[in-house]
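All protein chains of the complex are present and in place, except for one that has been dropped.
On to chain A.
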Amino acid sequence: MAITFDHVNYMYQPNSPFEAVGLSDVSFTVPSESFTAIIGHTGSGKSTLVQHLNGLLKPTSGTVTVDDFQLTAKTTNKHLKSLHQHVGMVFQFPENQLFDQTVERDIAFGPLNFGFTNEEAMSLAHQAAHDVGLPDELLNRSPFELSGGQMRRVAIAGVLASQPSVLVLDEPTAGLDPRGRAEMMAMFAKLKADQQLTVILVTHQMDDVADYADQALVMAHSNLIKAGTPAEIFADPEWVKAQQLALPTAANFAQHLVTRGFEFDSLPLTAEQLAIQLRGQLPKEGR
C-alpha cells in the first residue's frame, strides 16, 4: 500500500499554554511494498509521524493517504477501523502489551476484534506464530513465561495476525542482544518479501538503514529535512554529523580511509560495499 503525506501539520494541545508543534508541513510518498526507515534524534517528530499512519493522531491540517483511505482533521473515529486493520503498529517494547492467558489467545485477539470468526482467528494466529518463528508448543503457554525475545515475537505475531498490508516498527530491536537483533531484522525482511508488506521502520541503527532500507526520511525539529535512498542520505557526511546523526559503521570507516589516500566512487555503506570498492586499491591475497 502506498502512503502519502500532503502538507501535514500536527499541533499538540492546540490553543492551550502547552501548545507545541508536533509536525510542520510534512510531505512525502512511500511506494507500495517498499522498506522506509525514519531517522532523527530523540524528540525530532518520528513517533508523532508514525502515529498518523493508523490514525492514532489525526493531522491538524493536511492529508495522510494510505492506499485509498484519507485521514484528515475531520475523519471520525468510527471510520478508522479499516485503517487500523491495514496498518499494523509494533511499538517500542511491544511485549509490555501482552495480556492474555495463552500465546494463542493473545495473538488471536486482533483478528477476533476485527470480526473474524473464532475458527478463522485461531487459524490466523497459528499462521502468524509460524511466520515469526514461534514453535507450536508455545501456543498454549502463558506469554509471561517466555523469554524477552520470544515475548516480543508473540506481540509482533499479534499485529501480523490481522493481515495488515503496512507494518510500522518503532525501534523493534531495542534491548535485544546482537544475535536477537540480527534475527529479528532478517525476519522483517522475509515477512516483507513473503507478504508483500510496506514496511516503515523507526530506528537509531544506521547500519540497519544501510542494510535494509530502500529509502529514508530524516526528521528534525518536527520537519522532514531530507528524503532519499540511504546512499543519498549519507552522501554528505558533514551534513549527517550536523544533524547529530551517525554514519553507518562502514561509511564512517571509509571516511577515515579517504584521509589516508583511498578513493571511492560513492561512499560505501556496508562492509561488503567497502571491500568491493577496495579491489584494485589493495594487494591480492597470496602474492
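Here is the rule we go by: contacts are C-beta pairs under 8 Å (C-beta built on N, C-alpha and C of every residue); 3 or more make two chains touch, one makes a residue touch a chain; residues count from 1.
Note that in this section contacts and distances are computed from a predicted model.
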Answer for the undisplayed chain, UniProt naming, from "Energy-coupling factor ABC transporter ATP-binding protein", "Heme exporter protein B", "ATP synthase subunit b" or "Acyl carrier protein", is "Energy-coupling factor ABC transporter ATP-binding protein"
Of A:61, A:147, A:196 or A:229, the residue touching the omitted chain is A:147
Logged for chain A, residues touching the omitted partner chain are 41-43, 147-149, 174-180, 204, 206, 244, 246, 249-250, 253, 256-257, 260-262, 271-272, 274-276, 278-279, 281-285, 287
